[in-house]
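With one protein chain removed, the remaining protein chains of the complex are shown where they sit.
When the chains are written out, they are named A and B in that same order, and each has its own residue count from 1.
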Amino acid sequence: LKTDNQNSSTSDGTTKRKRNIGEIARYLGGEVVGDAAVEVAGIASIEEAKPGDLTFLANPKYRAFLNTTSASAIIVGPDDDVSKCQKPLIKHKNPYLAFARALELFFGSHYDFPADIHPTAILGKDVLVEEGVHIGPHVVVENGTKLRQGSTILAGCFVGADSEIGEKSLIYPNVTIRENVKIGKKVIIHSGAVIGSDGFGFARDGIRYHKIPQVGGVEIGDDVEIGANVTVDRATLGVTRIGKGTKIDNLVQIAHNVNIGENCIIAGQVGISGSTQIGDGSVIAGQVGMAGHIKIGKGVIVGAQSGVTKDVPDGTTVFGYPAREIHKTKRIEAHLSRLDLYVERLKEVEQALKKIQKNSR
Amino acid sequence: LKTDNQNSSTSDGTTKRKRNIGEIARYLGGEVVGDAAVEVAGIASIEEAKPGDLTFLANPKYRAFLNTTSASAIIVGPDDDVSKCQKPLIKHKNPYLAFARALELFFGSHYDFPADIHPTAILGKDVLVEEGVHIGPHVVVENGTKLRQGSTILAGCFVGADSEIGEKSLIYPNVTIRENVKIGKKVIIHSGAVIGSDGFGFARDGIRYHKIPQVGGVEIGDDVEIGANVTVDRATLGVTRIGKGTKIDNLVQIAHNVNIGENCIIAGQVGISGSTQIGDGSVIAGQVGMAGHIKIGKGVIVGAQSGVTKDVPDGTTVFGYPAREIHKTKRIEAHLSRLDLYVERLKEVEQALKKIQKNSR
Partner (left out) sequence: LKTDNQNSSTSDGTTKRKRNIGEIARYLGGEVVGDAAVEVAGIASIEEAKPGDLTFLANPKYRAFLNTTSASAIIVGPDDDVSKCQKPLIKHKNPYLAFARALELFFGSHYDFPADIHPTAILGKDVLVEEGVHIGPHVVVENGTKLRQGSTILAGCFVGADSEIGEKSLIYPNVTIRENVKIGKKVIIHSGAVIGSDGFGFARDGIRYHKIPQVGGVEIGDDVEIGANVTVDRATLGVTRIGKGTKIDNLVQIAHNVNIGENCIIAGQVGISGSTQIGDGSVIAGQVGMAGHIKIGKGVIVGAQSGVTKDVPDGTTVFGYPAREIHKTKRIEAHLSRLDLYVERLKEVEQALKKIQKNSR
């Protein structure tokens, strides 16, 4: 079973080629329930799917669509209640992962770039260009930088001196990578991101601020993805580090000397202040802010918009402004919803007391 | 009455040509109170206006300046108290709109671009360039993209394959528009914006995250304005949609499969998570965060920095973290300001009780 490696630009998620769900289930490592000969030619969400589409159920919020979707077949999890569902199913232990792999099967690699250097690209001295590298129009790569095998730098990017772009990494248009930035293998960096800008460091001298030279670097591990318009500052000394497999959403700010572990999720518009550390496998929800010089443990979850001001132990879920252990914040929130009532009860107590005091005189 | 269509670069809001307020009032559809022959040659804010300037009163905070401004004439609303004001006035039912149109009259269109393609621009195969299109230096437009009549793509922009820029739309320098993005008519996109970056979708596979291919597109309606360094992610499947007439401020994050209605206002640094829907005519204030997969109704107002975690019905105003109906949040805030007092009262009650209990023994 081959994937379609053509650039598919249809917006509705359909392609022409039909596949039966038996072969799809085998490719995904799932099990067919129902007619394995049913054919599908596209993939769509459970709300929008039409006949001929494959769909999936991964978010319980969409469970109600299981019996109403127009899709021809559905990828479901082992525990989903499918007793009322007449459609052929692919049972899979991880339906969302199966969906991801089905998309790859139907759509192939979105970008497939030839090994060439556009004539308008400007390369400095001693730039190493390994086999299979693609460099787009108006790219600038400065002296001594290494572009590893199969890496792709698209239009308008700037890559500073003595940096390195790892094997098969993909840099989208208009990214800025400053000097002395080391990027691993299969990294994806989206447009407008800035990697290696100066850390925000100033020494106060009377009423004026004196710039601290930012002479460190940035190191980004393999399989990292960095969203559009993200900023990752270089270290003052040493490196700002993002561990392998970590995924960073759009408009995130990562300050100088931050150290993020492996396989973390950092959602949109998060801000992480200087020298803060985040352990492996942590999940930081959108718009969270973190103070500088703190240590977030491994496997920590931080709820959206929280303000984290101190160390968080391994495996803890924190939430709120300021961030507290989540059950504590939830109790406070519940109390806040009842404040009106508490104040009313306090008044009643006061009145009852007054009455008692009056009577006892 | 013709508008001045030259590129005016004065910072103080003055041009040389004089107009009397009678002709200005006719152009704006307002009514002169006082001497219609008074001439003005510039426009300025009510605080900074000098003799010879026209000004306006739209924000009640500035009402005090009505009697002290040095302006030669003032645009006012139908209900403004102008009893002490000696200056000639233009009464208009919508003074802020009248001010906008007066600016157009005095300054004309800020940019007026010739129909040409800069020799350093790189156009792919089958790019459709309709009449009146302007393409600036170092622009890259990829295969199969359509640039509709009178559209303008300024320096350093990238437009991916199979996209479309609608009639008279204006794309400022250094914007990135990825493949399969459809932009309507008279859209304005400011510098650094990224439209069509990959949605942030990963399926967890043990401790690692596996990328969900993002194969959908983006559709932006007519008359939309998108601020500087905004990010709009493409859909996983289907489209991320921004309805016509919606205005989006700087540094806003719009995730994959979000659907924003028509004529909405989204202020700076707002973040909208995946698959969330916002109804027509809603106003989202600065730094608001919204959870994914929720439905915000029509005509909803969300106060600044709120965290919206669940559906909001049509016509509701919500505020706070978490966002509650605004009166509820305001009551909680008022209680919070008095917490000291409540705790004091609780102590007094406890002491009084102790006294009663002691006496009754």
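The criterion applied here is as follows: contacts are C-beta pairs under 8 Å (C-beta built on N, C-alpha and C of every residue); 3 or more make two chains touch, one makes a residue touch a chain.
Since this is a predicted model, take the numbers as computed values, not measurements.
For the options B:34, B:268 or B:292, the residue in contact with the chain missing from this view is B:268.
Across B:104, B:126 or B:314, the residue that sits in touch with the chain not pictured is B:104. From the options A:55, A:94, A:152 or A:180, the residue with contact to the unseen chain in the full assembly is A:180. Touching the omitted chain from subunit A are residues 120, 122, 138, 140, 144, 156, 158, 160-162, 174, 176, 178-180, 182, 192, 194, 197-198, 200-205, 207-217, 219, 229, 231, 233, 235-239, 251, 253, 255, 257, 269, 271, 273, 287, 289, 291, 293, 307, 309, 321-322, 324, 328, 331-332, 335-336, 342, 345-346, 349, 352-353, 356, 359. Annotation for subunit B: contacts to the undisplayed chain at residues 7-9, 11-13, 43-45, 48, 58-59, 61, 94, 96-97, 99-101, 103-104, 107, 110, 118, 120, 136-138, 154-156, 172-174, 188, 190-192, 223, 225, 227-229, 245, 247, 249-251, 263, 265, 267-269, 280-281, 286-287, 304-305, 321, 333, 336-337, 339-340, 342-343, 346, 349-350, 353, 356-357, 360.
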